[in-house]
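What follows is a single structure, and I will ask about it in a moment.
As you look at this complex, bear in mind that one protein chain is not there, while each of the others sits in place.
Going by the order they are written in, the chains are A, B and C; count residues from 1 in each one.
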Amino acid sequence: MQKSVMVDHLCRVEGHGGINVAIEDGKVVRVEMDIFEGTRFLEALVVGRSYNEIPPILSRICAICSAVHTITSLLAIEDAFDTKVSSQTKLLRDLLVQGGNIESHALHLFCLALPDFLGYSGAFTLVSDHPQEVKRGLGLKKLGNTIQEIIGGRAVHPVNAILGGLGKVPTRETLLRLKEELIKGLEEALTAIEFIASLEIPNFSQSPTVYAALGSSAQEYSLFGDKIIFSGGESKEIESYKEVCNERVVPHSHAKRSHFKGKPFMVGALARVMLNGHKLNSAAKKAKEKLGLDSPTENILHNNTAQAIEIIYSIERSIQIIDEIVEKGIKDEKPVKIKPKAGQGTAAAEAPRGTLYHSYTFDKEGRVTKADVITPTAQNLANIEKDFRASAGRLINEPEKSLQAKLEMVARAYDPCISCSVHLVRVR
Amino acid sequence: MAKPKVGVFGMTGCAGEQIVILNCEDELMDILKVLDIRSFHTAMSENDEQCDLDIAFVEGAVVQPEEEVWLKKIRKRSRLLIALGTCAVWGGVAAMKNEVSPQRLKDEVYGPRGQIFKSIPAQPLHSFVKVDFSVSGCPIEKEQFLQAIASLVHGDIPVLPKYAVCTECKLNENTCLLVEKSELCLGPITVAGCNARCLSYGIPCCGCRGPVEEANIASEVEILKEKGFTLGDIRNQLRTYAAPAEVLQTYFTKR
Amino acid sequence: MSNHPSTSGADNIYQPSLARIVRILPQIEDHRLFQLRFEDSGIRQSFTYRPGQFVELSLIGTGEAPISISSSPTRPEVIELCVRKIGRVTEALFRLPLNSLVGLRGPYGNGFPVEEMEKNNLLIIAGGLGMAPLRSLLWYALDNRSKFKEIILMLGTKISEEMLFKYELLSLLDRTDMKCLLTVDKDEEGIWPAQVGVVTKLFDAVKVDPEITYAAVCGPPIMYKFVLRKLLERNLPKDRILMSLERRMKCGVGKCGHCSIGYKYTCIDGPIFTYWDAINLPEMI
Partner (left out) sequence: MQIVKLPKENLDKFMGGLSKFGEIHAPIKKDENTYLFSKIEDLSKIELNYNRTILPPKKYFLPPNETMFRFSPEKGYEPPQDNLNKKYVLLGVHSCDIHGLKILDLVFSGTYVDNYYFTRRKNTSIIGVSCIPDDMCFCRSMETDFVEDGFDLFLSDIDDSYLVRIATSLGDDMVRANQSLFKEVDKEDIAEYKRKSNERKNYFKIDLELYNLPEIMDLEYESKIWEEIGEKCLSCGTCSMVCPTCYCYDVFDQLNLDGKTGERRRQWDSCLFKDYALVAGGLNFRSERSARVKNRYFHKQRGFVAQYGRPSCVGCGRCIQSCPAKIDIVEVMTKIRSASYE
């Protein structure tokens, strides 16, 4: 008997993707996560462009992670030109990235994934029965956007984060007002956690998983780091990210697949909590305990839970950043001058969906000769297929409709951002 | 009056417009009160792919032959088709690729062994179907989108400003970056609606909303050249968001 | 600060008053005659105007548009507007059901100098929607018949189906106290009871005494060209030729600037201009 499950158009993820699982004689024979988003060749297109044109263009890889794309792009350029930005700039950039993290996680958790757990077709239908939860989710999402608007100047594709610093530094009053909203938001997030904790998380997708995230020797949980760490204990320099993400082009999709030491791996909130979770403290730490992510898990559906924990972390971190800036006295500084030179620069940051790499090579006028961006979803695709295989194997006797829904749930748990993954990397 | 039946569709792009719609956190409930959303893949699973629609909002540029087919299908079932975002209105960043040979792009990206995917020059929606109304912006401005919805619900075609960003820049009393600081600002030829967002942060307008109806490209280029920018720089900046816009095409093919 | 005009108690010049659509009379395609009645009885009784004046019509949520008053002040209580569906406001008006409320303010503009025109012959020449303001003048003159000498109406359309106020005007054919000349370019079925042929021909049937005649002309731009020539050939002084002009308007009261032509505002100095004014204004026609 042959059975094949197709989800033509994966909904409630950003972009266009599909799932294709073929089952023959009770065995899963083929698993494909298909991406049919059109290709835009953005990395090839920035070749020849001047360095300052790069961040806004590459921000357009993805709307939902545009803040972290922009920041990573800035960091890579500043790395190439040895630009040192002020500690205030670093903090404000961190704050912006936290805003993106809150927004993206809240959107995914409350509007895209929650309906799955509760059996709804989406937030629009969920809202009539669970208005409170959806409203709370939207409130948190808005909080993330407020940060992005204040620091980035726009919720999507930030304009204010530029090379060397910020176009306009927010005033002390603005930051303090933001802090008040964050404090309120934290309350809301903690209430939301109660609800998330009450959800039952199935474990049909459980399978051995390698996690990867940025790590550092710092004491605190962070969305930045100075090396790539793995659940097996290995670590790598950020500059050698290519060895980790040795991408392959596969015939069925516009996007490529990443492997580390021959194995697929997972990046994202769950990987971060698994690898760096011990560094969480205060409310985020408590949330981690409450949500049962204290002990290792290999169930991808826990990525949703990890996102909930990170929402709390990001709010707390944002408050901390504001306190630190305000305490030091906010300076209305102008961006540091950039002196372009020939060379290469690489940077990584933790996007909501996992580690993001930008790497550029410049000529001496500061024009790009080579650009490489590796997005988290691209890294996750191979792992998604692995989880499909495991899930389909367990669920082989389920009726097709339910199998289809559950596979979709797996794909969605990764919070895949398909416009992200359809990017272009040079293959040697 | 029955709620208008609405679909939100995305061609190729960064999904910015759909995210902006979802960013209407405070208004989402009210939007649902006035619109009957039948299709919105990014937000819901049960999508009606067949029904007639009063309004189709379409974001993104057309870059694959399949998208052309899909777009035409959407057009057929919709009374009004509204282009959302610079990609849909002008081609957007995706259309930069039209300037580079497709073979080179594929070689550079997927390597010689990589699968060659079908790809056509990125084009705005109006290259393929009739567009009843356009809301540009990269991404669109939430306020403009909400304004457009309100007008549509009222039964009118929305009106959005047609003048240039400079006007909004002045209404906000910003220091002119072009005149006072000699920066490469595209405000004079870029259509307003963002309330001079970048300028209010002291950052020059990069033209993300696409050109005004009667953009005087020649004069803008002259002004910028006088300030010391090369034609190459100016051209790059102009074509980043709106490469296929007729005014730009005409200007640059003349050179 | 001293010296400023008083604002206390003064009316808000931009404030529309609510009026109800009490009747909708379809005319030709895309043209309808709307009868409106002010909700407020005080306004209803005090509202008066001159032929040739216009109102600003507000559709709540869509906007405002200037529309000539088609009815005559001699017939108070109800105001008639003949509107062509052509843009946002006018389309929205056509969507409104009977008894809907709209906003009105006015009357604005100079209107026809009717006192001056009294004791004279009146030559009313209309084309298309140009009949809208002229209908007001026509009925004003007919209702004050004794004040005017000869009254002649000339109206031409391509086919009879395109004639605004057709039945009303046809009923004037029988009147002996005026000359009603209605022509259609073509009458294939041969049932048109009045003239057939282009409007030029109508001039053959009238005698213009330049000393005691006022001509009021309103119609599409091409019509002006030809009609003016005819009138000048008959030595009608340029300041006895009156025409109603159209410009984009936002306020109707000489503030918003849109309708300015050279050094006049169409809304307060017009919309009725003499031909002499017109040739002295740049971009006039």
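Note that contacts are C-beta pairs under 8 Å (C-beta built on N, C-alpha and C of every residue); 3 or more make two chains touch, one makes a residue touch a chain.
All of these numbers come straight from a predicted model, not from anything done at the bench.
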Chain not shown, its touching partners among those shown: B, C
Contacting the left-out chain in the complete assembly, out of C:Gly42, C:Pro97, C:Gly190 or C:Pro282: C:Pro282
In chain C, positions touching the absent partner: 1-7, 10, 12-18, 58, 60-65, 86-87, 90, 101, 103, 246-248, 250-251, 253-258, 260-264, 268, 282-283
Residue numbers in chain B that touch the chain omitted from display: 27, 30-31, 33-34, 146-147, 149-155, 159, 162-164, 166-167, 170-171, 173-176, 178-180, 187-189, 212-214, 216, 218-220, 222-223
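FYI, only the chains that are shown with their structure count from here on.
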Chain contact graph, described as a line, ring, star, complete graph or other shape: line
Closest chain to the centre of mass proxy, which here is the mean CA position: B
Inter-chain centre distance, chain A versus chain B - centres from mean C-alpha coordinates, in Å: 25
Computed distance of Cα centres, chain C from chain B, in Å: 44
Set of chain C residues in contact with two or more other chains: none
Chain B residues within the chain A interface of the complex: 10-20, 22-23, 25-26, 28-29, 32, 37, 40-47, 60-64, 66-67, 92-94, 96-97, 100, 104-105, 108-111, 113-115, 117, 119, 122, 138-139, 197-198, 200-203, 206, 208, 233, 236-237, 240
Residues of chain C touching chain B in the complex: 61-62, 88, 91-92, 95
Complex interface listing, chain B residues touching chain C: 154-157, 159
